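Only a single protein chain was left out; the remaining protein chains are all shown in position.
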Amino acid sequence: MVGEAVVLSAILFAIGTVGALVRRNVIVVLMSIELMLNAVNLALVAFSRQWADPAGQVLVLMVIVVAAAEVAVGLGIVISLFRNRETLNLEEASLLKW
Amino acid sequence: MLEIVLKMLFIVLVILGGMLPLITWVERKQSAVMQDRIGANRADLMGVTVLGLLHPVADVLKLFSKEDVVPTGANRTLHLLAPVVAIVPAIVTLAVIPFGGSYTFGGATLNLVVADVDWGIVFVFAVGGIATYGAVMAGWASNNNWSLLGSMRAAAQMVSYEVTMGFSIVGLFMIYETLQLPAMAAWQDDSFRLLGFIEYLLDIPLPAFLGWIRLPLWGVFLQPLGFVLFLVCIMAENKRPPFDAPEGESELVAGYHLEYSGMRFGLFYTAEFLEVPVIGCILTTLFFGGWSIPFLPQETIVGFIGAGFGEGFATGVCLVLHVLSFLMKVALMIWLQMALRWTLPRFRYDQVMDLCWKIILPLSIANVFVTGAIILWIETVMA
Amino acid sequence: MNEWIFYAFSAVAVAGALGMVSNVRNTVAAALSLVASMVSLGGIYVLLEAYLIGVLQILVYAGAIMVVFLFVVMLLNQRKDGFSAGRQWVMKTFGAVLGVAGAVGLVGLLPARFPEAAALPEGFGGYRALGVMLFTDYVLAFEVSSLLLLSAMVGAVILARRSAD
Amino acid sequence: MIPIPTLHVVAILPVLVLAMGAFAVLSGELFLSSRGAGKSGAGSVLVGVSGATLLTVVVITVQGFISAEASEFNPDHPMLHLDRLAYFSSSLVVGAALLSCLLANGYLQELRIHHGEFYALLLLSTAGMVLLVCAVDFLSVFLGIELMSIPLYVLAGFDRGKPRSNESALKYFIAGSFATALLLYGMALVYGATGATHFATIAARLDPNDSMAMVGVGLILVGFAFKVSSVPFHQWTPDVYEGAPTAVTAFMAVTVKLAAFAALLRILDQAFGAVEALGSVLAVLAGFSMCVGNLMAIIQDNVKRMLAWSAIAQAGYLLVPLSAGTAEARAAVLFYLVVYALGNLGAFAVMIALTHRGQEADRFDDYNGLATQRPGLAAAMVLFMISLAGIPGTAGFMGKLQIFLAAVRADQLPLAILMALTSVISVYYYLRLPIAMYMRPHSERPHRRELDFLEFVVLATCAALVLLLGLLPNTLDWLPVIDWTYQAATASAPN
Amino acid sequence: MLAEFVGILLILALALLIAAAFLVLHRMLSPKREFAEKLEPFECGESQIVSPHRRFSVKFYLVAMLFVLFDVEAMFFYPWGALFRDLGGYGLAVMAVFSVPLVLGLLYEWKKGALEW
Partner (left out) sequence: MTELPDLLAYVILLPLATAMMLLVIEGGARSIGGSLPSQVWRGLGLGASLATCVLTSMLWIGYDPTRIEMQFVAHVAWIPSLGINWYVGLDGISLLLMGLTAFLMPVVLVASWSEIQHSLRGYVFFMLFLETGMLGTFASLNLLQFYVFWELMLVPMVFLIGVWGGPRRIYAAVKFFLFTMVGSLLMLVALVAIAWLHAEQFGVWNFDLMTPPGSQVPALLDTFVPVADAPWWQTQSWLFAAFALAFAIKVPLVPLHTWLPDAHTEAPTAGSVLLAGVLLKMGGYGFLRFALPLFPSAAVEFVPLFFGLALVGILYGSLVAMVQTDVKRLVAYSSVAHLGFVTLGMFTLNVEGLEGSVLQMVNHGITTGALFLLIGMLYERRHTREISEFGGIAKPMPVFAAIFGVVVMASIGLPLLNGFVGEFLILLGTFRANAWVGTIATLGVVLAAVYMLWMYRRIVFGPVENPENRGLIDLGGREKAVLVALLIPIFWIGIHPETFLKRLHPSVRETLRVMEVRTELTAPPVPEPPRERERR
């Protein structure tokens, strides 16, 4: 089952990456990044099972913490941007050129 | 497998099929009693009203026969899914509630809980978190200002109290040394000499009669503050009065289920009422010894009856007694909730939030550390 | 049996992820399908015998993080991407191709078969095993995570607070 | 009973002090801001507190470097290893943080966003960097990066009334968290391949023929490439640098790069030593970064953007010795990091000193004729620019020389030649500021603002060090920087 | 442990079944007499003037953000609580250190008015 889980995590990671790269709605981009983190967690859990090593799960805990912190900050940024610019579209939000 | 299915059916039937209709009746009757009126008594079956006990049946029939209205502009899928998401967590929570202890018949062990998982209590919180989505989805899908505001309020309130709920019972985990609900219940199947440790501390033998003053080893006695905080939190989590600001009729018409009718509304309604016995179960398990019978630990009962009627029979009797004890306690907890609900006026929304973040959260964090210090102190003293 | 449960959960997880990425009209629906994905991932964790992680996944990701997302979506109340249809189609195709290529490439680089998993010690994946590790070996990580949370708290308030006092 | 680990607090003393400082600043902000009046006084107090904190940490790390005693927080399970490399990089990072912290005082007041949180977040971010440069375990690398980044995301959006600042924060956040996800997936794959997160164990078990492990290594590299803004993972850099408040730009442009490079140095050395192919991958990244960074910097009309592209190019220069991987190359990286920090901090300090009444001096036109109005600032700017360009007599030259030495030694001569040629391009845009300041007529902009004392301190420090490192990098007994970099670069792994 | 998990899955299935059954029965039993006015969103008798697609107060976000951060903190408290007696004084110290920033954070939110409703 470990192998299948890793494959699943690869698929989810790819989906998340594509979402983060292709979508232009900031919130969807952030969600895609969350999905990537979830794929990471899945891989870590699978490998931790593989090696019978709880260290991987500790790493997962930390990823969860970071995901929470990132969400809080990221959405705070989105809100502060939205206040000034009234858009969620990454391309419209471009006073600064990429 | 069969065992699991049976246990599952038992608890779902008892709580959902038995207690839930009863509660809708009790709610009406208890409020009537408290407000010194008769209460619902008009539903009749060929003239028989049996104290209004037919009202639950009438309710169900009515809800089923109402038109299913989905307002224009609503998101039909989410509108349909929301009540499902609201009720499923309430039922799923039952999976980890121990409605009896662990009994050995011959070689086989019967564990009266559907799923005895390592992280039982965390599961309760996790499932409670999912319940938030029901409110959010309902409000969002309805395309209605009141619904949306109600759902935002509901969600904010639920998530806030979810946090404090967790913190308020960390003290219990420290005492029970476990996160498993059956283990917690089993831990409480004992009693302690109330003044025992004073005796120990002062190193004077107290008069014997004082030694007889015993209390069951229940969470409510070990963590009184924790109990109060947890009770408040879990009631607020259920959004029932006095914490019903999200659906406060006077401000928000009906909150997030404003645009629901018929059985879709019925499911929200059911979920809310189902929470009452579920909360009762949780409170019982955490703070009131679960299935245990005060001053009569399992060994005592089994030993006493088993002496005359054989071990197997004794265990069976014990099982029945425990389940009854559990249900009695749950009933008591339901009564407690009803009494509070009809006693207290509704909090304003800002008060609800203030209560959570400014009072309960600091208190529960303090509780954790104070408990920790006391445990360490006692362990040092005992050592 | 376990395999079938695993595949069922996997299907939900992938479907939820795809639903999130491909839903261009309704952000709330996108978020909710991601919730479904995350919940089923929680199930998969349990199947992989990471019990505590499994339930924490549901508690934190599904129950908390995604709630915040929903809050913000509703707070800003934007239903649509505000994105031209033609472009949308191009992006979708591009995304699909990219995604399939990425996934195939990534999966192709994984070993075909993993060695048999090691025997698990007693209580693996439970709160005890994990907690002991966290509070002794990885105590530094534990402490640092609180600094992380503090900075997030301060940051969120700074960014979102209404008035510049 | 659970075995209680033996912990050596001395190993996390820097982080601890930084965290304490952040707490103090935060409580100070709470306490003082409630008073209402005396707000600016409160700001000075907080600058003082955070400055003192950073100074203390510098003293601690320098002391650690001198004593050269390696220590670990939890020897049974080391996540941090404080050897000379760690001490050197920490003192570098914290020193740079100190300088940029001092710059903030006057600037934030001019922009009317002088809140104490700035310093708290700065200290927390610095704590993350210190963790990062001491990390010998993926877990601590990851936590360090995050603790470094999350406050930075906030700081980039600190001027939240300005859409530019918001956007900068958003772009930084998206790029940063995307990079983190890639990095993490890489860590997960490497963990899957080796079953370890500790560098030494990974190094022992890593098989260069294992495709999964190599994907992991690659992803980790990509994650770091984002952090150090190497081409092709650089797109966020100019926008973020431009949009963020200049004091923040100064801080992140310098310290993040220092910390990320120091960490990368350690990872490449201690965890991925077996992967030969990394050298050429890094070389390719270096080449692209140098070319793209330098070429794009030419066409900018905003000084911050120019410095951003130049930072990308400088990342390319730093990758050159990193790809060589020898001991002298590592030393060259460390030395160039010092050079980079001084040059950029100095340049940003001048920009900050010219910020007036909420208006930043970030366009080239703002500098026209500056030499006649503010001769001192203009001269300082020239010094920093020629240092960044690598003209002899300044630290920049010594840095480039060391890189050339390392690259030629490691058969990376084509890369060295490319670096030389792209440096010529860089001269063109570095010269633009001196040209504007000295050779163009005055602009309308009033440049007058009293130089904040702290800004003067920073400018003087940077200028003096640029000259000292340029002329006597290893001659003075009390400042043998090259020796230090060698000592740091050859500090070996614990096991 | 996995067996216990099956119990949860079963009860989940049962719960879904119950909900579905209710809804399907309702669909079968309920009348259907729709007209435009009935389908209008309820607005206390008025027709809808303000679209629900407007923005809310940022307070909701702040609460949600606090929630997610404290939820993560609580996530550490649960196993810690259960292990507390084994960890002893060390455990208390570890958790105290962990809590300092968070309590400070809470105070910060409090003072900055993020908790005001």
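When the chains are written out, they are named A, B, C, D and E in that same order, and each has its own residue count from 1.
Here, a residue touches a chain if its C-beta (ideal position, glycine included) is under 8 Å from a C-beta of that chain, and two chains touch if they have at least 3 such contacts.
The structure presented is a predicted model; accordingly, all values stated were derived computationally and were not measured.
Taking every chain of the complex into account, the absent chain touches D. Note on the undisplayed chain: of the listed residues D:74, D:423 or D:443, the one touching it is D:423. Between the chain not shown and the residues D:161, D:232, D:358 or D:392, the one that touches is D:392. Think of the hidden chain as still there; on chain D it touches residues 268-269, 273, 325-327, 371-372, 375-376, 386, 390-393, 397, 400-402, 404-405, 408-411, 413, 416-417, 420-421, 423-424, 427-428, 431, 434-435, 438-440, 472-475, 482-483.
Convention: only the chains that are shown with their structure count from here on.
Common neighbours of chain B and chain D, listed by label, are C, E.
Shared contact partners of chain A and chain E, listed by label, are C, D. The most distant chain from chain D, with centres taken as the mean of CA atoms, is B. When the interfaces B-E and B-C are ranked by C-beta pairs in contact, the top one is B-E. Chain geometry summary: the mean Cα position of chain A and that of chain D are 25 Å apart. Taking each chain's centre as the average of its CA atoms, chain C and chain D sit 31 Å apart.
Multi-chain contact residues of chain C, defined as those touching 2 or more other chains: 2, 47, 49, 51-52, 56, 59-60, 63-65, 67-68, 71-72, 74-76, 106, 110-111, 125-127, 130, 132, 134-135, 137-139, 141, 145, 147-160. Counting partner chains per residue, chain A shows two or more touched chains at residues 6, 13, 16-17, 30, 46, 50-51, 55, 58, 61-62, 64-66, 68-73, 75-80.
Of all possible chain pairs, those that touch are A-C, A-D, A-E, B-C, B-E, C-D, C-E, D-E. In the complex of the two chains, the chain C residues touching chain E come out as 2, 5, 43, 46-47, 49, 51-52, 56, 59-60, 63-65, 67-68, 71-72, 74-77, 79, 125-128, 130-132, 134-135, 139, 142-143, 145-147, 149-150, 152-154, 156-157, 160-162. In the complex of the two chains, the chain B residues touching chain C come out as 75, 77-78, 117-119, 122-123, 125-130, 132-133, 136-137, 140, 148, 151-152, 155-156, 159, 162, 179.
Of all residues in chain A, those touching chain D in their complex are 6, 9, 13, 16-17, 20, 26, 29-30, 33, 36-37, 39-40, 43-44, 46-47, 50-51, 53, 55-56, 58-59, 62-63, 66, 69-70, 73-74, 76-78, 80-81, 83-85, 90, 93-98.
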